[in-house]
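Only a single protein chain was left out; the remaining protein chains are all shown in position.
Moving on to subunit A:
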Amino acid sequence: MISAQTFTTLSFSGVWEVMAPEIILALLGFGMLLFDLFVSKETSRRISPWLGVAGLLVALGFVIRNFGVVADGGLKELSNMLYVLDDFGNVFKVIFILGTMFTLLMSIDFFRHNPRVKVAEYSYLLIFATVGAMVMSSAYDLITLFVGLELLSIASYVLIAIRRDNAKGGEGAMKYLITGSIATAFALYGMSFLYGVTGVTNVAQGAQMIAQMWVEFKPLLVLSFLLMLIGFGAKIALVPFHMWAPDTYEGAPNPITSFLAVVSKAAGFALLFRLFIWAFGREFNELYIYLAILAALTMVIGNIAALVQKNIKRLLAYSSVAQAGYLLIPLAVLGNGNAQENIWLALGEITFYLAAYLLMTMGAFAILTHVTREAGTESLDAFRGLYKRSPFQAVAMTIFFLSMAGMPITAGFFGKFYIFLGAINTEMYWLAALLFVTSAIAFYYYFGVLKAMYMKEDDAPVTEQKAALPWSLGLIAWVGVIGTVALGVFPNLFLNVLNGLNWFGL
């Protein structure tokens, strides 16, 4: 572990070196806020999302430049170790930025059909939420970490309810707000125990203290761990803290739902990984079983609950709960053997699966946005006879669903297989088996949608396409299809990048 370092004064160049992407996006957010005040409503509506996309691209460039800046498992830390720069954070930031970019693209279509939504407000909130996610992935101190978490959460609460006249949106936002606040309280309570025992808020110093005090203060530290697990677990919708997810996912506008499902969830995992693996270090060996149990529960309940869903967004909400269970496995099995190569393996698994998840979820939401709008219903019946109306949409949706179900030559399959290898490597056979057994159960509901698309032409709400797929949604679908298949057939395209990383200092 990194030893505690002496206090250094902040200089702008020092901050810029470590936080350039975050600074760019934060400034962009404020800039968009001001921009909205000074230009006409029309211009603001038209330009704001593109400002966001442009800023994200610049930030992406800086993140990519930052890869490998810290060689050999080291890290670059900022002022008294509040914030760090390492490849772990960089990888997650790429996922957040791409996810937000897809969200903004999808939103352009959403704005056209919802003229009363305030576009500028929506766009900068989304940018701020992304900054929050990025802070979560690189925070090195409980306080910084908490600030990132709250930035992401508060922006999300507003975004879910952005359609003010939509009752379901309000309900979803309210549920998320209440659950989210309670979860935050739990997490903070847990952190307070950690601080109480160790006397520090810094993660690395905390790790040293935990290692020293483990024997003496074990009950308090375990309590702290469990409270934080509940708090963060609710944020990433682990069973049994997932109750908000279906309602919120259903009520939120489609782009925001996909943002919650991808970016928000990925940020939660980044946080969990860094906090638990770093702070608890070797002591994680005694704690992993809680994660394993949560992962098992999440996979089983998420998949079983999805079986009976009739609304496509609720179905995807439960499916996303189940996916969180799969994603938790790499972390959960680490306790059985946390040598560095095991941690590297687990990180590879999580990021690969998140990349696959990003592609398939964004693609699926792009298609479902169009299909449900055409059909005028969000029920699964909207997909009836889709193969006839639009073969491309049907084939694309098929690929996304096969990927979610974990069928071969899709990215989702390889992601699952990769996680599975990790679980077997640490001899967690039961969890590994559960991964594929619950996936087989999931076939039933994923294929239910396919069945509607290919086998149930009668009683389709629409028989003819009214409008073509908008270009922005089409672009997302194409990127999703190509990415899903490419990563499925040649996973090394991405694996080689991951293999070359020095994730973080241990």
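Criterion: contacts are C-beta pairs under 8 Å (C-beta built on N, C-alpha and C of every residue); 3 or more make two chains touch, one makes a residue touch a chain; residues count from 1.
In this section, contacts and distances are computed from a predicted model.
Chemist: Which of the following names does UniProt give to the chain that is not shown: "NuoM family protein", "Acyl carrier protein", "Phosphate-specific transport system accessory protein PhoU" or "Sugar ABC transporter permease"?
Modeler: For the chain missing from the view, the UniProt record says "NuoM family protein".
Chemist: Of A:Gly268, A:Gly348 or A:Gly474, which one is in contact with the hidden chain?
Modeler: If we include the chain that is not displayed, A:Gly348 is the one touching it.
Chemist: Please pick, from A:Met243, A:Val308, A:Val437 or A:Ile482, the residue that touches the omitted chain in the full complex.
Modeler: Checking the options A:Met243, A:Val308, A:Val437 or A:Ile482, the one contacting the hidden chain is A:Val437.
Chemist: In terms of residues, what is the contact footprint of the unshown chain on subunit A?
Modeler: These residues touch the chain not displayed: 339, 341-342, 344-345, 348, 402, 407-409, 413-414, 417-418, 420-422, 424-425, 429, 432-433, 436-437, 439-441, 443-444, 447-448, 451, 454-456, 490-492, 495-496, 498-499.
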